[in-house]
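Missing here is one protein chain; the remaining ones are kept as they sit in the complex.
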Amino acid sequence: MSSPDGLFTDYRLDGFFDEVFDAEGHCRPHYAPLLARLTGFTPDDLMRRTRLRDAAFRSQGITFTVYDEGEGIERTFPMDLLPRIVPADEWSHIEAGLVQRVSALNSFLDDLYVGEGAAIHDGIIPSWVVKSSDGFCREAFGIPVPLGARCLVAGVDLVRDGEGTYRVLEDNLRNPSGISYVIENRVAMTRVLPSVFADQQVRPVDHYGRSLLNALHRVAPPASSDRPTVVVLTPGVFNSAYFEHVFLASQMGVELVEGRDLVVDDHVVSMRTTQGLQRVDVIYRRIDDDFLDPVPFRTDSTLGVPGLMAAARAGNVTIANAVGNGVADDKAVYAYVPDFIRYYTGEEPILPNVTTYLLWDDDQRNEVLDRLDQLVIKPVAEAGGYGIVIGPAASDEDLATCRRQILEDPRNYIAQEVVALSRHPSLVEDHVEGRHVDLRPFVLSGEDIEVIPGGLTRVAMRRGSLVVNSSQGGGSKDTWVLAGAPGDGDDVAGSDHEAR
Amino acid sequence: MLARDAESLFWSGRYLERAEDTARLLDVTYHGMLETTPDEEALAWNDVLAALRLDGVYAKTGRPLTATAVCEFLVLDTTNAGSILSAVGQARENARTVREQLSTELWETLNSFCLELRARNLRADLEFQPHELYGMVRRQCQTVAGVAAETMSRDEGWRFFVLGWNLERAEMSCRLLSARYRQLSPSAFHQWMGTLRSASGLEAYRRTYRASMDPADVVEFLLLSRTFPRSVLFSLRTAENALARLAPDGELTRPLRQLGRVRAGLEFADVRELMQGDLGEELWVVEEGIRQVAASVATQYFSNSREFDLHSVHLMPGEGGRP
Partner (left out) sequence: MRLDIRYRTAFTYENLVRESQNELRACPASDEQQELIAYRVYVAPSARVYSFTDYWGTRVDSFGVRLPHVAIEVTAEASVETFLRPQVTVAPHLDSLRDPAYLDAHHEYLQPSPHTDWAEGIATEAARQRDLIGDDVVSLVLALHRVTGARLTYARGATDVGIPVEDVLAQGKGVCQDFAHLAVALCRSQGIPARYVSGYLFTRDDSTGTDVDDVDVVNVQTHAWFEASVPGFGWLALDPTNQQEVGDRHVKIGHGRDYDDVQPLRGVFSGGAAPSVDPHVEIRRVRASDSPPPGERRRDPLQLNELARQQQARDVEARTQHQHQQQQQ
């Protein structure tokens, strides 16, 4: 590698698109300052600082809980000290694509739940795909959301393929988590490795609380006061993402409540305080739809608030993210999102999907069954990375089971081409190796659609692994978006720019 | 603040003080009994249970009134909500639900106290080194109190914590006095010394009252001292202070009025009059008063916070009458 020696002397690309080094092994320009700053650091130095960061996170309780056979184990989400850097022009492209995509998703959801269902009538998506989706929520019908901002917070997972093209892997429109790590990782980096920030202009992320609160204020019901009361609704201490709920409430300076702290009287929601009942206007809820309100939903749920849905329907409270978003982040509906973009915005999608095959289509299914060992098979109804079969890595037995499952229930499966995820140098014990990464930017819908610079870069910690979810042993990196120089916007390469 | 959070902080304070006071009481009782006969011992242990208002509950368990049995009940029995182990556990659970309102150090101190207690072989401790154990509990409780005082902002949450803690202290001190005042005679003074020691007040007492062995002086000290932090009056004044700051705009809330009355009764009491009258009755009135204050605090501030036990209802067409 032509780079400062020590850390990267034995670094190999192995044919993958690398974030830091190009195909000839030269350091990409936007990483040069960082690598220069890292000269003189040994892997030991970096490991020591990593341990410092882990210890700090653990004692602060920045952990998540993994449940294994009923036992809850507290884990910190490991952070690799080498940051991922996105140059300004690349970020502009990503940002434009995300704004376009989330805008189309908001439109689709609004159209579906309070509109005419035009996308279905006009044949953009078959009715049965929508209606058989687990996330399709009939109880949300007719409940309006101000500004149509149903995906108040969206987490869109992006991957980079072998050519370096950013593609959307999946949308998370219900309860996307991870923003707390984005912010805490940045803080940790400035503490344990401050010198790497010199000479660079990294766009800050610590305004998230303010932006989120603004967006929540914007979606308050028309009848609320100038300073609407916002709360964060959590399932409680036993939820694996509880730390993040605490974090968000504290960043925004609002109360963190559980279902039992809220009460509905005359279709108005209030919280129980020491000074009596205080009216609530907007609820940022981190509870799944099914558990929100035992009257229309599961009656055995004690996490929710009886009468909440009626209050939302009556226009006395706004629930964010809106109920029923799950239909739009359904793996089957995913395949139609590029069509949504064309239909609702009139534009071509800026960020493409990963090539996806729908197994209920006879032709597509037959082709897929012929190439099962080359593709990724995903069950439509599972979340968190569970149930996925990665063809090239699966045993004959697994493939046979997979084939059988597809034939039994073709409407429950999609197939995707294996994406050769890009890699990023990461600290592995005493040296640096390439590890697969993805990127989850966070997108806020309020008055406008705002994307937080960067997002959560997740790293697969095991060599060769493509799985990055926290619940299955992934890690993270601080993600930097470099501020563009004045006038840089005009230099953005790309024919689409000239076509305007 | 959320009613539920306030209630958690209030009870956290109460449970911590309960654990400490129980440890103090047991420490002193145990050592005061090294030279008693079995009958005297049974009586003495019953007094201890009575002081904690657990004599009835204990009688129902049918266990003997021996040091081992009673101490196990009061220290490690998890079916007894008032045992030290239970109380510390409850303090921690209550604190956990409001963890983000506590400082990191406070949570870590309380958490490690609880974990340490659970990790010990308490039965062996009780047999071989009870004094060690009680000392550890007392010190840990004091540490938690100290860390809390040093790291918590003086906000609403802090006031509820202080309120619970001091109401519990006042009530426990009252009961202790109640249980002991019958042995009022100069010849039983070594028992009085034990009582003073259990309140960490022996030195303070001597500084004020010198070598006096007059029971009235002891009562005055433990009940009416304005300077000794574990006296009933002192605890009530601290509690009243906290409660006053919880009322918006100096409003005279019901619990504040009630607490004020109890405190005033002691503020202007004359210990000679008390000793000549029915001290037991007087102490009972104070204890009752404190209980009513706690109930009023709950109604005033926590009554909004209630656990929801949900039952669902659905009707079938064609069905009627009892489901």
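Going by the order they are written in, the chains are A and B; count residues from 1 in each one.
Methods note: a residue touches a chain if its C-beta (ideal position, glycine included) is under 8 Å from a C-beta of that chain, and two chains touch if they have at least 3 such contacts.
Quick caveat, the model's predicted, so the values are computed rather than measured.
Undergrad: Among A:His26, A:Lys131 or A:Arg404, single out the residue that touches the unshown chain.
TA: Considering all chains, including the one not shown, the answer is A:Lys131.
Undergrad: Which listed residue (A:Leu147, A:Val192, A:Val295 or A:Ile390) would be found touching the missing chain in the intact complex?
TA: Of the listed residues, the one touching the omitted chain is A:Val295.
Undergrad: Which listed residue, B:Leu9, B:Leu25, B:Leu279 or B:Ala294, touches the chain dropped from view?
TA: B:Ala294
Undergrad: Of A:Pro29, A:Gly142, A:Pro194 or A:Pro222, which residue touches the hidden chain?
TA: A:Gly142
Undergrad: Which parts of chain A are in contact with the chain that was left out?
TA: Against the left-out chain, chain A lists 126-128, 131-132, 138-139, 141-142, 263-267, 294-296, 299, 306-307, 310, 313-314.
By our rule, only the chains that are shown with their structure count from here on.
Undergrad: Give the list of chain A residues in touch with chain B in this complex.
TA: The contact residues of chain A facing chain B are 59-61, 236-237, 246, 249-250, 255-261, 263, 271-277, 294, 299-300, 302, 306.
Undergrad: Which part of chain B faces chain A closely enough to touch in the complex?
TA: Residues 1-4, 6, 96-97, 99-100, 104, 108, 156, 160, 246, 248, 301-302, 304-308, 310, 312 of chain B touch chain A in their complex.
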